[in-house]
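Every protein chain but one is kept in place in this view of the complex.
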Amino acid sequence: MKIVLEHVTKRYPNRNRKIKTEVIAASDLNFEIPDGQLIGLLGPSGCGKSTTLNLISGLEPPTEGRIYFGETDVTDLPPEKRGVGLVFQNYALYPHLTALQNIMFPLQNLKGENRPSKQQMEERAVETAKLVQIDQLLERRPKEMSGGQQQRVAIARALVKRPGVLLLDEPLSNLDARLRLQTREEIRRIQRETGITTVFVTHDQEEAMSISDSIVVMKDGAVHQIGKPQNVYDDPVNLFVAKFLGTPPINVFTGEVKNGSLSIGEEAVLRVPGAPDGEVSVGIRPEGFVPDENGAFGCGLDRVEIMGRDTSVVFTHPLMENEQGRAVISAELAAGLSGDKVRFSLKPNKTHLFGPDGERIRFDI
Amino acid sequence: MKNDKRPINAGRKIGKGVTYALLSLWGIIVLFPFYWMVLSSFKSYGSYNAEYIPKFYATDPTLQNYRSAFTEVPLAKYFGNTLIFTLATTAIMLVVIVLAAFAFSRLEFRGKNIVFALFLSLMMIPNELVIITNFVTITDWNMRNTFWGLILPSVTSVFYIYLLKENFEQIPDELYKAAKVDGTSDFKYLYKVMLPICRPTVITVIILKVIECWNAYVWPRLITDDQAYFLVSNGIQEIRENGFGRENIPAMMAAVVVISLPLIVLFLIFRKKIMSGVMRGGTKG
Partner (left out) sequence: MKKQNLKAWLYLLPAIAFLGVFMVYPLFDVVIYSLEEGYNSASQSFFGVGLYNFSYVLHDPYFLQAVKNTLILVVITVPVSTGLALLISLGLNSIKTLKNLYQTVYFLPYVTNTLAVGLVFMILFKKTAYSDGLINLLINFFGGRSVDFIGGPYWAKMMVMCIYTVWIVLPFKILILTGSLASVNQDYYNAAKIDGTSKWRTFWRITLPLISPMLFYLIITGFIGAFKAYSDAVALFGVDLNAAGMNTIVGYVYDMLYGNSGGYPSYASAAALILFSIVFTITCVNLRTRKRLQF
């Protein structure tokens, strides 16, 4: 079912009692997650994404605002009444129970008519185990299983109650690199098969972008942008979002707009009609550089890294935020690069302007 | 949560109240004997015995009991003896276990593992077994009624060697290698690097040993029958049996208060260290 957060705020009193101001973990969250979608909550650590997850699950009540599952106001409901499944970062599998017993555990809490018989419980547990492909290991204890296997048990335990909402807290961060790729596909597959609205929290933007239907980018307790991964990448609303998404990261320069023309340093590098005059930060995606002898933008060439299909051009520029920048061009175009200088022309749709406050300044392409 | 808009279960509040009530009840049960101890020590002899129903306050508070405690029996001597015993035993123990823990943790030698396993197995031997022979040994060496007789058998405990060794082992090898390159001798390394780093454990061991020594009863009782060498515990026992303990309860209480005070004060000061030390010691066991 869909999840609606309506002006949800979460404040904590400061742990240092001498400081009177409260800590705002989540600030005026106001968005809707459509039914049946896989959503990634993305952001650096401390941005409030885990808090948001806790608010949705009901483990923490909001200081202000309301939360709805479907049409039902669940704000005042404790977690067990909301019908959520939660997969913890460290799985929280009961070490003294087997995988099967762990998965059956939630079912044993059901009361009254809803309570299935012992046999039904086991059947449902096995069925869910098959869904996550852990049915061969049901008699093992958690410490006899690998990290990836434990996680699948945790997912099964969350799913066995047939919740309306599935929440995952940093599901991939405890896995090694190879397993991560595999598991994130698993998560998507499971979500597609069950159709349950799923929200997962991560700090890895590549992860979030690769499997989510939509991503929610957060920082300092506030939502900065929501949208389909490609849209958020192509059309960031502010400098933070632009810098957070994309590998290799966006290259940022200081520049100036005058009369519809963008200059970086002495060079006028791009026409930006519709943009107001003033100082700007210029973010250029790695794929936005085209090597061109007559290109408008000159940089110092540090080195060229061959990657086979693409070539990475590592360059320098006095007005760049970092010491080095990286452009990614297709290998064929790299042939002419030599010496210690390189000239580029810029793709307008990969060049983004941001004002002094970090907000995006749009121009006509 | 203060801002929890969920209907606060009345049951939860009652539950909390009951919990506090029961916890307080046990607190009272624990504290009461101490209260009574102190209270009685201030009651005068006459008023104490006149109370058929014991009163909860002193009608006629007096310090006489404390005077009696020090004058009628050699309480100060017991105190002093215990102090000497505790300090000496703890000091010697420290030397012994630091050296041994260092050997086990830092030095490589043939048979190291076997020897350590043997040491560990010694932990299983209960004190009650060895005390018999030690009694005979000390008697044969004519060390009854001497300080050395009291101290020597009380010095070691494999347990403390084990604790310290574990702690020493946690110091990374690189520190040792760096010190060696600087030309530091092993002993200097032990003294200047390992001990300071492991200070918390050392302090824990010291505290535990001090408590053990101050409260020692069985061994002193066994080998001393000369009052001049009594420690506080068998001193108390002596007062109770042969001294004024039998009739002069308030004075008895005064003596008890006096000997309990040092450790209680120590405890109140080093509360956190003591409790965490005992916990670590307990869980490692």
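To keep things simple, chains are lettered A and B as they appear, and every chain counts its residues starting from 1.
Note that in this section contacts are C-beta pairs under 8 Å (C-beta built on N, C-alpha and C of every residue); 3 or more make two chains touch, one makes a residue touch a chain.
As the structure is a computational prediction, the values presented were derived from the model and not from experiment.
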Remark   = Among B:Ser44, B:Gln64 or B:Thr156, contact with the omitted chain is made only by B:Thr156
Task = Kindly note down the residues of chain B that lie in touch with the hidden chain.
result = 16, 19-20, 22-23, 26-27, 29-31, 33-34, 36-37, 40, 49, 51-54, 95-97, 99-100, 102-104, 107-110, 112, 115, 119, 122, 125-126, 128-137, 152-153, 155-156, 158, 161, 186, 211, 214-215, 217-218, 222, 232-233, 236-237, 240-241, 245, 249, 252-253, 256, 259-260, 263-264, 266-268, 271, 274-275, 278-279, 282-283, 285
Remark   = In the full complex, chain A touches the hidden chain through residues 57-59, 78-81, 84-86, 88, 90, 92, 94-97, 105-106, 108-110, 141, 157, 161
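By our rule, only the chains that are shown with their structure count from here on.
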Ask   = When the centre of a chain is set as the mean of its C-alpha atoms, what distance in Å lies between chain A and chain B?
value = 56
